[in-house]
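Taking it in order: structure first as structure tokens, then the write-up.
As you look at this complex, bear in mind that one protein chain is not there, while each of the others sits in place.
By letter and in written order, the chains are A and B; residue numbering begins at 1 in each of them.
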Amino acid sequence: MNRKKRALLYRLGAVALLIVISAAMLWVGRGHTVYFDNKTLEYEGQSYPSFYRMTVKDGDATVAKLAKRERGMADWMGQHFEMQVEVLTEKGAEPVVYPIKLELPYGMDGIVVNLPGMVAGLPQQAWVSEFIPSEPQGAQEEELPPTEEDLVPTDI
Amino acid sequence: MKKQSQASGAGAVARFLRQNSVPLMFIIICAVLIPISGFSAGYLINEIVTRMGRNIFLILSLLIPITAGMGLNFGMTLGAMAGEIALILVSDWQIWGIPGIVLAMIVSIPISVGLGLLCGKILNMAKGREMVTSYITSFFIGGVYMLVVLYMMGPIIPIAHSSIKLPRGYGIRNTVSLLSMRQSLDNLLAIRVLGVKIPTLTFLIIGLMCLGIVWFGKTKLGQDMRAVGQDIQVARDAGIDVERTRLISIIISTVLAGFGMIIYLQNMGNLSTYSSHTQIGMFCIAALLVGGASVEKASIGNVFLGVILFHLMFIVAPQAGAKITGDSMIGEYFRVFASYGVITIALIMYETRKRKAKLMAGRQLQLAQSEDVK
Partner (left out) sequence: MSQTEKTLKPVSGFSAFVQNFGLPRLIIAGFLLLLFIAAPFVGSNFFTQLTNTINRFSWNAILVLSMVPMVHSGCGLNFGLPLGIVSGLLGATISMELGFTGGLSFLMAILIATPFALIFGYGYGHLLNRIKGGEMMIATYVGFSAVSFMCIAWLLLPYRSPNMVWGLSGKGLRTTITVEGYYDKILANFLKIEIGSFSIPVGTLLFFALLAFLMWAFLHTKAGTAMTAVGSNPTFARASGINVDKVRLQSVIMSTWLGAVGILVYQQGFGFIQLYMAPFYMALPAISAILIGGASVNKASITNVIIGTFLFQGIVTMTPTVMNNIIRMDMSEVIRVIVSQGMILYALTRKQGGSK
């Protein structure tokens, strides 16, 4: 009886461990695509103009170099998003570095960050928005799965 | 089964040839086809290493049911389907990279256990013809898989992303891209040796799995399985719960096949929703047999040798066929034929051996009886 109880406890423990690991994976592995816009932002009647050049960097690696009205993107796993942006107001100017720190909303796949708005220090809801992809072209063409399986595989 | 003959030199050679006829045949096939195909050694080694990382785990899942005397587990397809369902869900939840793979493995466990339980129960009802039954079971569950993936995913099991959902609003597309976790297991810790990329982590996992199988063979449960595999009646008399032991062996095999399929698909980088699993069981079994395994005996060495030989043939056959006949389809059909052929030969050898053993036992019994009369 005691032995059975212990076996049961071990099993429950294993299941609990797996659940904990899954929860951790769900948290750290959630992937987002973050889009950076170097676009003029209108907010509460005021205009925050785009900059001459913005360079998004993750540590030393350059993620995107954006001229006016350009958009860059980066993949990011987890919720704590952290990168830097180098801002050039005009050609030959001294670059100013700002941190981009953001808690990515779990439910959003694509997140658009308006850099001029962020640099200007506006509240977060002003410069963060959800990216909604347009329906992929030609999506209607895809047929139902084939009824006969592909019996001669090309690769395994 | 054991021949009483004196092991003279020629006899030993003949026996060696007979016992290893299938691997030897494939060595000859490869030796002929490789020069014709004209592939460079570097290319072939690279391909073989990739395919070892991709397939070995799947094939390892076949070993335990063989120990338990249940033959080649065609029901490993069930595990593959569980792995696929887990991957579809995880890619819809947008969990990427290694966390995605780990999560998919965890999600596949309950599905695999459920399917393995079902398969094991069915096989316990069909003792003596496990193989054909597990083979039909894989088709049957294939139908259920289609029901789940093609009709229930969307309305019943929520699927959010239109990139994996069919345009009609329910069901999963023919291919699901696994780009976000593609080769993330293989690339972590990967090293290059003389231009060959070695997926160290994947091999590490495979190595651990091999150790695990060896360890499992030494546990009480592993010993029970071997006993059940040798003789069900004797095992039952020794107080082993035969049905339960067989059930567990199938469940373990199914779970491992699920993991194997996830490793396989993360390397491939995309999932053919309705066909990835259909052939995988057959090719894994063929590879294992090419490595010199039989229906009642298989080792880890067979798995490694089999993967190398079988995939070497698989890579070079189309090219060699095209060079000989000018039609690449010939080579593709040839490798399919070779796969089925080798399974057929292995099954025939197994059944004839079984029959011979039975006859021999009968004769000995007769002999013993006649001596008793004297």
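Criterion: a residue touches a chain if its C-beta (ideal position, glycine included) is under 8 Å from a C-beta of that chain, and two chains touch if they have at least 3 such contacts.
Keep in mind it's a predicted model, so treat the numbers as computed, not measured.
J.: Sort through B:Gly142, B:Pro167 or B:Gly217 and give me the one touching the missing partner chain.
T.: Looking across B:Gly142, B:Pro167 or B:Gly217, the contact with the absent chain belongs to B:Gly142.
J.: Which of B:Val49, B:Ile109, B:Ala126 or B:Met268 sits in contact with the chain that's absent?
T.: B:Ala126
J.: Could you list which residues of chain B touch the chain missing from the display?
T.: Touch set of chain B with respect to the missing chain: 122, 125-126, 128-129, 131-133, 135-137, 139-140, 142-144, 146-147, 150-151, 325, 327, 329-330, 333-334, 336-337, 340-341, 343-344, 347-348, 350-352, 354-355.
Here, only the chains that are shown with their structure count from here on.
J.: How far is the middle of chain A from the middle of chain B, if each middle is the mean of its Cα atoms, in Å?
T.: Whole-Å distance between the two chain centres: 38.
J.: Which residues, counting only chain B, touch chain A once they are in their complex?
T.: By the definition above, chain B touches chain A via 51, 55, 93-100, 102-103, 106-107, 109, 150, 161-163, 166-167, 171, 173-174, 180, 268, 272-275, 278-280, 283, 311, 314, 332-333, 336.
J.: Within the complex, which stretch of chain A touches chain B?
T.: Of all residues in chain A, those touching chain B are 18, 21-22, 24-26, 28-32, 75, 77, 109, 135-136, 139-140, 142, 144-146, 149-156.
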